[in-house]
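Notes to accompany the following structure.
What you see is the complex with one protein chain gone and the rest in place.
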Amino acid sequence: MRRRLSLAVVSLACALSGCAAFAPPQPWEKGMLARPDMQIDRPPLEAKATQHIYTSKEGAGGGYGVGGGGCGCN
Amino acid sequence: MTIHRFPFRAMAAEHELQVAGLDRASAARAAAAAIADVHRIEAKYSRYTPDSVTTAINRAAGRAAVPVDDETLALLRYADQCWRISDGAFDVTSGVLRRAWRFGAKPPRVPTVAEVDAARALIGWNRVELGAHDVRLPTAGMEIDFGGIGKEYAADRAATLLASHGVAHALVNLGGDVRALGGQPDGRPWRIGIVHPRKPGAVIGELDVVDGAIATSGDYQRFIEVDGARYAHILDPRTGWPVAHWQSASVVAPVCTLAGSLATIAMLRRDAPAFLDAQRVTYLLVDEKGRRVAPAGLS
Partner (left out) sequence: MAATDAGAAEASQPHHRAPGDAGADRGDAVPRTTAAASGARRGPDAATLLAAALALPGVMPAAALAQTAPDQGIVAMRYFDYRDWQPGAERMNVHSPSLYLLKPLSDSLSFEGSVVYDAMSGASPLYHNTLSGASGVGITEYRTAGDARITKYYDRFAVGGGVAYSSERDYLSRAWSVDLRTWTADKNRTWAFGVGGARDNINPVNGITQGRHRETYDLLVGVTQNINANAVVQSNVTYTDGRGYYDDPYKPFDRRPDTRRVWAWLTRYNQYVPSADATLRLSYRLLLDSWGANSSTIDAEWVQALPHGFTVTPGLRYITQQHADFYRDPPLGNGLRPGQPYTADTRLSAFGAFTPSVRLGKQFADGWSADIAMSVYRQKSSWHLGGEGSPGLLEFSARWFELGVQKTF
């Protein structure tokens, strides 16, 4: 089941991007990559709050960074 | 959304910043910062001000090396690359030719061969001693002239300063050298017209730019006409004489500094299209008969 799920994600990503051409951009082509919505990390306050909610309501959390500290949510 | 315009004068020419996407007050603050930097560069590299970097270097010609800062070093290294890539056609020591060619003189006069040769003896970027932190002109009378790079460099810096003030859409025009940021606020590109080399006020072509620069070099800015022949200020440093391969050359490149240097070099080369193709830039050339030349597949 898990394998099916990850395969689905990869195929979806591929289809949506039209299997994007691999052409790492030149410095002057990075304008779009600098957009806020193109940043991989979410704004810190938003990310901290949502990760805190999920970690406190689900079995395990993490994967986003190191040393963020814990909370008493077990 | 309004495009706020900020005209100003510097380097003995008219310039304009166009800023969109901000209110007038914020745009004015950003523009003021950019304009201040243009004045700074002008003061720092002007041939005419007594305490400029250029004057200090030129005054020490034939004598000691002059220590220079990182900005000047970067510009000199860039000038070195331009010299190499153009086989000596782009030479920042060629300003001395203005002693022979007096384009403002009345009545207009063509110099003698002797006068030109005397000036040529003082040209030669390959002789300039560029150190890690200093520069030396080996012969008294030699001169460095940042005129061929300074304005375009200032245009790039102005655009960057605007961006650092939160401007997402801007058009910088310093005396015809243009640097664009972010396209127009409504999503369309900036549309830049190319001045017609022979019909004042007319446009010979248009280019759309979202992010990038256009610089144009032409034979129509300064010239003398003697006995029906036009001698433009497009002088080949290797011969000392004007060339007339092109009426104008416009180059599109990611930054204005590059566009300007390539446009200047293109004007001096009969094989400009091949040269610019090898540089992987877009261009619009107007040949001596007024015909447009652009990359294959463009027109």
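Note that the chains take the letters A and B in the order they are written out, and that residue 1 is the start of every chain.
Following the convention adopted for this analysis, contacts are C-beta pairs under 8 Å (C-beta built on N, C-alpha and C of every residue); 3 or more make two chains touch, one makes a residue touch a chain.
This is a predicted model, so every value here is computed, not measured.
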Contacting the left-out chain in the complete assembly, out of B:204, B:224 or B:266: B:204
Positions on chain A where the hidden chain makes contact: 1-2, 5-6, 9, 12-13, 16-17, 20-35, 37-40, 43-46, 48-50, 53-54, 56-60, 62-72, 74
Contacts of chain B with the absent chain, listed as residue ranges: 14-16, 22-23, 26, 70-71, 74-75, 77-78, 80-82, 85, 153, 156-157, 159-161, 163-164, 166, 173, 176, 178, 180-181, 183, 187, 189, 191-196, 199, 201-212, 214, 216, 252-258, 261-262, 273-282, 284, 292, 294-299
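Keep in mind that, in the parts below, only the chains that are shown with their structure count from here on.
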Separation of mean Cα positions, chain B and chain A [Å, integer]: 45
Residues on chain A engaged by chain B in the complex (per definition of touch): 26-28, 31
Contact footprint of chain A on chain B as seen in their complex: 182, 210-212, 254-255
